[in-house]
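All remarks here apply to the structure that follows.
Here the complex is missing a single protein chain, while all its other protein chains stay put.
Order of writing sets the chain letters: A, B and C. Residues in each chain are counted from 1.
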């Protein structure tokens, strides 16, 4: 399997990374049963590593992860890839800066998606992480490029690493799988907090100038 | 005990399966105390394996499971069968395709049941799993066939594997106990998400043609 | 310590029972920090075993439990008794059939208490366990018999083993500590489910004749 030979070490590491990162989805209660998935682009190759379809989170191992090309065709692995593989691949093909994609049906983010309503930038944490409101993508059926195209068209010109696909659920992106998982955790957290805030009254958005300051500082100064 | 001799191996396996599956009910927070139960039909016999009455989930073992006939009469086991055994048995007697039944009082599904309101098909996941709205069954008292009859009459002509019994809670069915447990997990998840979505505004249903496409694809293509 | 000599074995067993039962309060999320307590009457003596004040749930042991008389005076133990001991003692003095008392500030039950609103009997589980609505007791300050008197006056003529003390939280009783803990778990569960049901519309109560049938059957037929 020539295409894998050049990146065999990288793929081996990504199998472990992607497998392990699914434990963050269960830890934070973002997924039930088998309904959510993480993938990572293989740098230097038109490949990705993704969760197998219909396998329990408790049973995921590096070996059970699946390698496909960016159209979702199986390259290596014993299981069928996630049923969302086409959407992940579309994102990798059209957003070269993206190294990781996550999809969940996390409760509060999906609730905003059910109403096709963006999450307003009403908390400093939203300014930090999303740089503005969390946008809504179109309603799209699984089975062709519709979901991937909706993700890309919504996020291409946005600072947000998360999109709420209408009547479906959130997809998040990042420079790597870890960043995409962090965005999946964060979007559920802010979706929940703003939802609860709004249950008892109006929730004013933060002014754009302050959002810009928060986003700039967090993206450029924060962390080790 | 002649009736058990022919299916002894099957019954032994089902005791383990049914006992183990209860851990999914506690894992997903669908039950408290002893208030929920799983059963499995014994293929090739008019028997079922079901949870004993009033025993803690932590103390369930394959050995503590109970075998009854499909009218709920004890055939093998050291405990009394679940107080919901009559309802499970009625379903097995009248729906030959059903191999597993689950009953819980999971919070959000029961909340819809308290209002006798079906869960609208407002998310792609509901189209996938339930093929339309999750229907409500009649109010029925325990003690005779009323609950079982209400379940069967509601689900017989529905794609949904879940019914919200009015002012009581959800019952789910499946081709086996695993599928019925999955439906119990899923119905609580969609009950919660649609509830939360509707708290802040209208939640439009997905059009019937799209629901049909989702359901058909998920039932026929998805999985390993 | 003569008063303890006659019941030493019983007290030893109750120390373990009461200590262990607190793990149900944390398991079901009914308490935070040290804010909830279980007690048991010592049969055949004017004594009770109760949680020490201000000790973490993780650090409770049979040895750390406290024995007091029914006025809350310390009889045996190395810690001060729970600050709610006076209320527990008042209940034991005035309700001889009660063998266990539990107090929590569990979220949903306390929310009904904050509005001084009884939980309507809108679910079969409420008919089973409470035999009608869960009543509200008066607002009462800690420091004298006010809380205990409010509990007793509310529950004396009720089927309910739970009272929602106004602007404070639930107290539950039972024939023993286990039954009182079960009632504490159940009252939070039904408080939550009916709350959520009512968020999206009216929740009709079950008719009195049906409530009577549910209660009678559950109290007299159910269980092993």
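What we mean here is this: a contact is a pair of C-beta atoms (placed from the backbone, for glycine too) under 8 Å apart; a residue touches a chain by one contact, two chains touch by 3 or more.
Because the structure is a prediction, the values reported are computed rather than measured.
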{"item": "Visible chains that the absent chain touches, using the contact criterion stated earlier", "value": "A, C"}
{"item": "Candidate in contact with the missing chain, chosen from C:32, C:45, C:74 or C:179", "value": "C:32"}
{"item": "Touching the absent chain when the full complex is considered, from A:45, A:74 or A:197", "value": "A:197"}
{"item": "Residue numbers in chain C that touch the chain omitted from display", "value": "32-33, 35, 52-55, 79-80, 83, 105, 107-108, 110-112, 114-115, 117, 139, 141-143, 167-169, 195, 198-199"}
{"item": "Residues in chain A touching the chain absent from view", "value": "28, 122-125, 182, 185-186, 189, 192-194, 196-197, 199-204, 206, 210, 213-214, 217, 221-224"}
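By our rule, only the chains that are shown with their structure count from here on.
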{"item": "Chain-contact steps, minimal, separating chain C from chain A", "value": "2"}
{"item": "For chain A placed onto chain B, the superposition rotation in degrees, Cα atoms, nearest 5", "value": "90"}
{"item": "Separation of mean Cα positions, chain C and chain A [Å, integer]", "value": "45"}
{"item": "Centroid spacing, where centroids are CA-atom means, of chain B and chain C in whole angstrom", "value": "32"}
{"item": "Shared interface positions of chain B, touching two or more other chains", "value": "199"}
